[in-house]
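With one protein chain withheld, the remaining protein chains of the complex are depicted in position.
As written, the chain order gives the labels A, B and C, with residue 1 at the start of each chain.
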Amino acid sequence: MSATSSTIVNLPDQRTARLPKRNYINNEDGLLSWLFTGDHKRIAILYLISITFFFFVGGAFAGLIRLELLTPQPDLVASDTYNKFFSMHGIIMVFLFLVPSVPATLGNFLMPIMLGARDLAFPKVNLLSWYLYWLGGLVILGAMVMGGVDTGWTFTTPLSTHYLNTHVVTAAMGVFILGFSSIFTGLNFIVTIHRMRAPGMTWFRMPLFVWSHYAASILMVLGTPVLAITLVLVALERLVGIGVFDPTKGGDPLLFQHLFWFYSHPAVYIMILPGMGVISEVISTFSRKRVFGYTAVAFSSVAIALFGFFVWAHHMFIMGVSNYSALVFSLLTMLVAVPSAIKIFNWAFTLQKGSITFETPMMYAFGFLGLFTIGGMTGVFLGALGMDIHLTETYFIVAHFHFVMVGGMLMAFLAGIHFWWPKMTGRMYPESLSKLAAVTTFIGFNLTFLPQFILGYLGMPRRYHAYPPEFQVLNVLSTAGATVLGVGYMLPLLYLGWSLKYGAIAGNNPWQATGLEWQIQSPPLTENFVEIPVIDYEAYDYEWLAHKTANEVTTVG
Amino acid sequence: MDNAIVATHPHTHETAVHAEHEHVSLPQHRHHFETEDQQREAATFGMWLFLLTEIMFFGGMFFAYLLYRNWYYDAFVVGSNQLSIPLGTANTAILITSGFFMALAVWAAEVKKRGLLVIFLILTTLFGIAFIGVKADEYHEKWEKHHIPGASFDVAEFVNPHAYGLKEQPLAPDMAQKVQIYFFLYFAMTGMHALHMLIGLGLLGWLTWRAYRGEFSAGYVAPIENFGLYWHFVDIVWLFLFPLLYLINRHPLH
Amino acid sequence: MTEYHDPSNVVNPEHGEHHIVTPAIYMMVFGTLLLFTALTVVAAYIDLGVFNPIVALGIASFKAVVVILFFMHVKYQSRLVKLTVGAGFFTFLVLITMTLSDYISRAWGLW
Partner (left out) sequence: MHISPVLWEFLVKWLNNSALFPREASTIAPYADALYFFLLTITMVGLVLVGVLVFGFSIRYRQSRSPEATQVEGSTLLEATWTIIPLALFLIVFVWGALLYFRIYNPPTNAMNIYIVGKQWMWKAEHPGGQHEINALHVPIGRPVQLTMISQDVFHSFSIPDFRVKREVIPGRYSTEWFEATTPGTYHIFCTQYCGTNHSAMIGTVTAMTPDDYAKWTQESTSGMSLAQNGERLFASMGCNACHSGSAAARGPNLAGVYGSKLQLTSGSEVLVNDAYLRDAILNPSEHVTAGFAPIMPTYQGQISEDGLVDLVEYIKNLQTNYRVQQTLTTLQSNQAAPTTPGVVKP
């Protein structure tokens, strides 16, 4: 049925195909049935719409920042406004987009299905998490509308506590609330993975997507509360002025940074680990092959989560931490880089002896591999003590974390969205247009952020509103790239919307993938499975799939 | 629906689950759980994970305490000596008693004794309220002595204790300022603890009402059990707060 | 594959026994807690030098362990719950020790 031999897409006959009569989307009608739903799939869709909204709000700020940096002079907006732009960009992108991006959308949608369960362990808590997300989001938007906040997303004391008169407390409360949203998501995942697996679904039969979410969930549960209490202390310090973080009253401003980064470094892994899970699924599916070294990839996720708690002070090497402590943290940082390297090579070797096709998700995944390699390696630059002195707080670090977060995480997110779009909506996206979008994103991304590495080594500091004129050429390149990147992100929004009505009917398993989610109808039933499946095959077992398909054919025939 | 699920692998369920527990279908059973045991364990596990976040939540403040206690030990001694040991000890005993009744309430729910359950829950609540009352009294005293951190904080009593009839050594003015950090941590930690107590008391009222209506008398005890975990956790926090805040260097100075 | 329909997969291997703790045990725990509360107050009045805070924390930890094991039923729970409790305190220790590694060594040597 496939059009050419270079694709594995296997769609049902479009003349007769219909979406399933009963599915989670048309199970109940009306807005209220969505707002009070307990169904993890509907909550995932709610989350998807919400984070898309916030992504474009945050993206608009990014556009304004790049536009301002087109010229060396501070000419487009005033300094305060610029500072508010990058603060809002950071807060929105980190807390409202990156942290919940894959877990709350794809994770929510797929986790129970992949485990063979009917729902997450606590559906109401899941819905509560979405409402907290919006509450936190609205508080942050409120802070923005009332006049903004200009602390940067890091809320560094004593700047945030004593030297700014913007809406710091409001924004901090927004982030505090979002923290609980994230905690509830993580908590739900952990309990679901431990308690809701279908009969036969052993730990080492779980897809790597689940493993990476498990690792990320541990970080969410254990890390986030420390951020919460830190922000409470910041708010109290600001409101009452008691001086835990105020050096003039005997407090230590570095204590704030220790507590802040204790969460915010693991938060980086909260953001990237689920993306890695997506990449494992995509690469395996489109090379028709089990992920190379399944156990190594699974354990490297857990290793990243574990080591992730031991390295936070590498954000503070020049901040006045003890030199001995800096040594320890630098060494541990080098150790945490290893599991990521392991994953990269395992993914590359998954391709070996496969039967590879190049659908859109695979193209995004290839983009991820390249960009994440660069992002990860530049992390080693910053983990090396002496190199960090010159590179930190410059555009090098901006480029580095955008390579990991945007080049890595956002690529993975888009790969995942395209990959599971047929499952979520029952319809295919337009293939050639989406390939164009993938290529555009890749080119735009590199054009935007590669020049920033050079700018960083030249010494251009981050969060600068104006800069010396000799940096202009590279900044112009970067802004040009951002324009291309913006187009690359707008395209999916348009054609995915279009596909909701006009896309080809996808059928149960357009990719002929092995995951449990592909063995049920698309879009799935509200209860996912008519009967809870009994799992008697390993993850990524393509021979099992071929066997099953053959059996179906004979039964039907 | 349950029957349909069980039917997919009847032999294992029959042997492993039904042999151990009598299978009673309760109205509280949620459709996505296969068995009530699974649901119950999921709830307990989820509650424990939530308590982990609470450990880390208080953990941040405990670390701040550890750091500043080492830096400004003299100020912490003076600040601690401002607190009343009788009140602190009484409150510890009150809280332990409240926790004890909570544990008994869980027992009463498990053995399905509705009357006892309601009585124990009410006793738990009463002791909880007593704790908050004592705490409020202590806070009030600090308010009157201008020991609440902030603009009105007054160090006179620490710089010149003899004028206030105290027998402690006077603190140097720079160290006396650091007593404010002690009191901030005191209020932040006990305040967060008291906030957890208040939330707990609210939940207790609701649970008592539900228990009175007999919702927990048929074997469905997860809310009582999980609330018990929460209440005991709040106890544990206090078990650490009491020695750390009240009992710094209480022995007579020589 | 031989492990098809392995019962240990169907029935969760982390499944714990459900156990009802009797009031007698609660009474004993209650008595212990009150006793140790008195003990910690008495200990605070005795000058033990550096051991004062250690004794105070030791007693508090003991009381916490008793509460966790009996009031919170961890003694009767599955290994998973025990591990979870352990993980919480472990992470707390990571926070404390790793941060202290900075504060303790700041005064070492001067660069």
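Throughout what follows, a residue touches a chain if its C-beta (ideal position, glycine included) is under 8 Å from a C-beta of that chain, and two chains touch if they have at least 3 such contacts.
Computed from a predicted model, the values in this text were never measured in an experiment.
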| item | value |
| --- | --- |
| Among A:Tyr467, A:Tyr489, A:Trp511 or A:Phe529, the residue in touch with the chain that has been omitted | A:Tyr467 |
| Hidden-chain contact residue, picked from the options B:Gly115, B:Gly133, B:Pro173 or B:Gly214 | B:Pro173 |
| Candidate in contact with the missing chain, chosen from A:Met334, A:Leu494, A:Val530 or A:Ala550 | A:Met334 |
| Chain B residues that touch the omitted chain in the full complex | 74, 171-175, 177 |
| Contact footprint on chain A, counting only the chain that is left out | 5-8, 74, 79-80, 83, 150, 152, 154, 156, 158-159, 163-164, 247-248, 250, 253-254, 287-290, 292-296, 317-320, 323, 326-327, 330-331, 334-335, 337-338, 341-342, 344-346, 348-349, 351-358, 366, 369-370, 373-374, 377-378, 380-381, 383-390, 392-394, 454, 457-474, 542-543 |
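Here is the rule we use: only the chains that are shown with their structure count from here on.
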| item | value |
| --- | --- |
| Chain pair with more C-beta contacts, A-C versus B-C | B-C |
| Where chain A touches two or more other chains, by residue | 194-195, 199, 222, 226, 262, 534 |
| Where chain C touches two or more other chains, by residue | 5, 10, 12, 14, 80, 87-88, 91, 95, 99, 103 |
| In the complex, chain B residues that touch chain A | 4-5, 7-9, 12, 30-34, 38, 41-42, 45-46, 49-50, 52-61, 63-64, 67-68, 71-72, 149-151, 177-178, 180-181, 184-185, 188, 192 |
| Chain C - residues contacting chain B, complex | 5, 7, 10-12, 14-16, 18, 20-23, 26, 29-30, 33-34, 37-38, 40-41, 44-47, 52-53, 56-57, 59-60, 63-64, 67-68, 70-73, 77-78, 80-81, 84-85, 87-89, 91-92, 95-96, 99-100, 103 |
| Residues of chain B defined as touching chain C within the complex | 9, 12-13, 15-17, 21, 37-38, 40-41, 44-45, 48-49, 51-52, 55-56, 59-60, 62-63, 66-67, 70, 85, 89, 92-93, 96-97, 99-100, 102-104, 107, 110-111, 225, 228-229, 232-233, 235-236, 239-240, 242-244, 247-252, 254 |
